[in-house]
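All protein chains but one are shown at their positions in the complex.
Showing subunit A:
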Amino acid sequence: MASSPSSSSTLSVPDQIRQLNDARKLVLGDVKYYPSVVRGILPIVGPKAPIELRRWVTDFLAEAFATPALPNSEKETMQPYVLTTLESLIETEVDAQVLRNVIQAAASIYPLAMRWIINNSYDTVTWERMVSIKHKILQLWDGAPPTVRICCIKFAQRVVLAQTVASGAEHRYGGGLDVSLDKVPPNHQTLDPRILEAEASGLLDRMLSIFQGNNDGLLVDATLNCLSIMARTRPSTSSRILNALLSFNPLQAANSPLTPKTKVMIKSMEKTSRLLLIHLSKRDPHNPIVPRIQQHVETTMRMVAELFDSAGRKRPLEPKPQDGYDAKRQRIEASQIQIPPLGPGPHSLADVFTLIGNDGLKYFDVSQVPPSLVARIAVNTLCRLDAQVLAKAVDGVRGRLETLNNSPPAELNPNTAPLGVEEDEDDYEPDFYQAEDTEQILNKLDNAPAPAAAEPRISLDDTLGLRSFSLPQPQPLTPEMALTAGKATVTSVLDMMKSLDDPGTKKQKAGFNRLAASSESRDSWMTILTRLATRSSAGLEEITVKDEAADDSKRPPSLNNSIREILYNYIMEDFRKHIDVAVSWLCEEWYNDRVQRKAGSGSGGGGDQPTYYEKCTLRLIDGFLPYLHPQDKVLTRFLSEIPELNRAILSRVKHMCRDPSVTQLALTSLLYLVIMRPPVKETALDVVQDIWTEFEDARPMASKYLSKYRPQFLENATKENNDNPTPAPAGTAITT
């Protein structure tokens, strides 16, 4: 092995290289030989050594300090003596390849050297060597050929990484990438964190200045491709990096004549910066700058596409793939989908949207497939479709439409030319042309009846031309149809509401401030339904009602009544649980009756509006009374909460007493009214009296209440009763 200058000098350069290659194979096979091999070959390379050896050895050193196979601790102990060689080489070196290797090695060593001096602050000699190499590299940065400059950029990146504070968020990188300013103790003998930070900040500015007016794609790409790790792991750099990226315009190079080379570079810079921005926003999706990034990416993409599009128009079109060949290959990949431009016309609308070359498929009549199946296939396909494929296909079709739009208008066939074209020409506004075109097509697509197979091919000029379009006359809507549709809607609202049924979570009462559908809760839907039932056609139905109010069945069915029916059924499904619905519904009915009455009397109609409140209340109470059991509080609640009570309603309560088991319930409910609802106090007491009179079983309990509120009556009644033991018929006793 070439281990000393004296032994190597006796060998020719090619022999030495051969030996060195063997040594490299050895260390690649087992990295533990690295320290000894590196130590062994350093002496053969100095500024005076043959160029081939300088290139080989520096390349080897760059590799040694880069490979992840060698632990960092080994690299760290190797760097002090390697730095001596690197320093001597960089002072005088002019060969670009050697310089490149040296700078790459220095970039890998820099964080290691920094960690070394952090932990071994006595060894200022090694650190000073590193600093001197750094200054030399930073000097080279501006004047060197591009291939060296990109390495200087990378070196600067490592310096910035080492000399800024890490976020601590991503610690999985290991190696030199984790060396950062926060590792430097504040009172370190040699390193002053503030100076290091200031230097890093300056270097970052210098790196980012490349985006201002540099047209060299190589340098720009080299910078772009090393920004990610900084922006992600060094928080203080990220906003500066993002701002620099957002103000970067890869098209500034387009000002010079657009040679094939500048095109390659513009495309490269745009694509690379786009990927970097997307990469960064993907990893920090909540950053407020993300929308700006997206906007910037889209704008730049469009600008570049436009630039190339206008420049590339003259390029010959790709020859059509051989027929029949594509039929076998249905798999579509983003990049391989090709939208061939339309050939010479005339084209049918179908041609514009046909993206495949397979004629068999092209004439397949999709309308024969059941719509549900088509929908399923379409949804499935769209789910799985690569967004790029879709974008490409849409662009392709858009391009075709634009081409068609820009192509000279076809000569008008006098036989088929639409009439009135000439007269319209003066008023014609070309601005609307494209928009209407597209809309027209969409209209057509939406409304097109299934094209008959025998139909002649529609030429594109017809399909794309501006023609008036009128929707087919809809079937006249009969009240029955409207009613059925309305009913179906209400039923589905109710079904949905049932699924929302969640009595577990009681919210605070909205009270009078309740707004229909202000939230998507059961309550708000119920409010909508009750208001629909009560108000939707209120005021429109007086006339019929006046004549036929006596007989409901003869009245034409109305949506209101069918909603009432639905509400009634809903409440009766579980009247204990739905009593709140019943109350709010009745409140709405009562309110509406009042409003209608007021409106009716105001307009002089004389109060011939139909009223619903009482009817609905009676129906409900008749509905649930038979099912009450002695402990049901629901009756008490119902009676106390509905807005208005009258004799008719309370007489239903009276009839409950036919069943002795609920007599108490009826009487306590009435008592509650007596105590809590003064306006109906007297009516309620009248009913209690009636109960006393009519139902002998209920007398003991009724008399308890009456003795307190109507002692006079009780006295008279008992007296009377003693005279005449049969109870008076109801009719006579309660006449008031």
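Basically, a contact is a pair of C-beta atoms (placed from the backbone, for glycine too) under 8 Å apart; a residue touches a chain by one contact, two chains touch by 3 or more; residues count from 1.
Everything below uses one rule, namely that contacts and distances are computed from a predicted model.
Note on the omitted subunit: UniProt lists it as "RNA polymerase II subunit A C-terminal domain phosphatase SSU72", one of the names in "RNA polymerase II subunit A C-terminal domain phosphatase SSU72", "MMS19 nucleotide excision repair protein", "S-adenosyl-L-methionine-dependent methyltransferase" or "Sister chromatid cohesion protein DCC1". Considering A:63, A:76 or A:351, the position touching the chain not shown turns out to be A:63 (whole complex). Interface note: of A:188, A:206, A:240 or A:263, the residue touching the hidden chain in the full complex is A:263. Of the options A:276, A:352 or A:404, the residue whose C-beta touches the omitted chain is A:276. Contact with the undisplayed chain is limited, among A:58, A:79 or A:108, to A:108. Annotation for subunit A: contacts to the undisplayed chain at residues 25, 28-29, 31, 51, 62-63, 66-69, 94-97, 104, 107-108, 145-148, 150-151, 154-155, 157-158, 173, 175-177, 217-218, 221-222, 224-226, 228-229, 232-233, 259-261, 263-265, 267-268, 271-272, 275-276, 279, 315-316, 318, 325, 329-331, 333-336, 386, 388.
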